[in-house]
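Only one protein chain is missing from this complex, and each of the others stays in its spot.
Up next, subunit A:
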Amino acid sequence: MSTAFPMTRAARPEPLRDSLTMLGRQIRRLRRYPELTVIVVAIPLIFLLLFVFVFGDTLGAGLAAGAGPVGGDRADYANYVMPAILIMTVASVATGTSSTVSMDMTTGITDRFRSMSISPGSVLTGHALGAVVQNVISLVIVLAVGFAVGFRPAAGPLEWLGATALLLGLSLAVAWLSVVGGLLARSVETASNYGLPLVILPFLGSGFVPTDSMPAGLAWFAEYQPFTPIMDTLRSLMLDTDLSAGTAWAAGAWCVGLTLLGYLYSRRVYARPRKA
């Protein structure tokens, strides 16, 4: 082996520094292209307006008739539906995250990063944390519009803290899952479709109507899908109603579990040699 080469700088792995560099890249892109955020925020906003102004009165009356936690009129329904809209926001951001990751794969910049001496997780962490930042911006916009159309939460500071933590946890979990989607997708179009089931999922849970109003099979699915405990917890925190410890634990556990799953799986896919 030849040794006369000027020895290359020793590879000092600096995962934190590299992750922050990659996060910086994502934030720069978000700042330069607000359109990227406008597109993903549009979907939950459309559903919010649709459900408050078109269906709100009828569904509100339905809530009152059923055993819902709240019920009555359009304003009550706005309060009821808000957690679902917030979760739909997180899911909508996920479609953008998957596309971005997939775009990096197809343009070859991911290969450039892979051929460089940087910590392998940092590329993915940059994407995931960038998605969390985009989630925060999107959630603030959606909440603001929610207030404008009649959302009146009863949460105190502690409840808001809990709700924020839960939304951040969910954002991180969904972000890591969408990183996996972006890595696995064969094209950018496919990648953006991976997030769509997540956008629909709040409907098949306690997001828009109480699960006990659904047929038995569907109600069972709705009861046990991850978004239901998360939406129920958010709703209890925001409306300051009774929160069962089991539901809160389930919500937290889903967030932690999905984050771990997404993180570990994406690391594996990233390290895997490509097919061509």
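Criterion: a residue touches a chain if its C-beta (ideal position, glycine included) is under 8 Å from a C-beta of that chain, and two chains touch if they have at least 3 such contacts; residues count from 1.
Basically, contacts and distances are computed from a predicted model.
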Chain excluded from display, named as in UniProt, from "NADH-quinone oxidoreductase subunit J", "ATP-binding cassette domain-containing protein", "Transketolase" or "Nitrite reductase large subunit": "ATP-binding cassette domain-containing protein"
Among A:R29, A:R152 or A:R186, the residue in touch with the chain that has been omitted: A:R29
Selected from A:I118, A:A222 or A:A248 as touching the chain missing from the view: A:I118
Which residue of A:I109, A:A144, A:L218 or A:L260 touches the chain not shown here: A:I109
In subunit A, positions touching the absent partner: 1-6, 8-12, 14, 17-18, 21, 24-25, 28-29, 32-33, 107-109, 111-118, 273-276
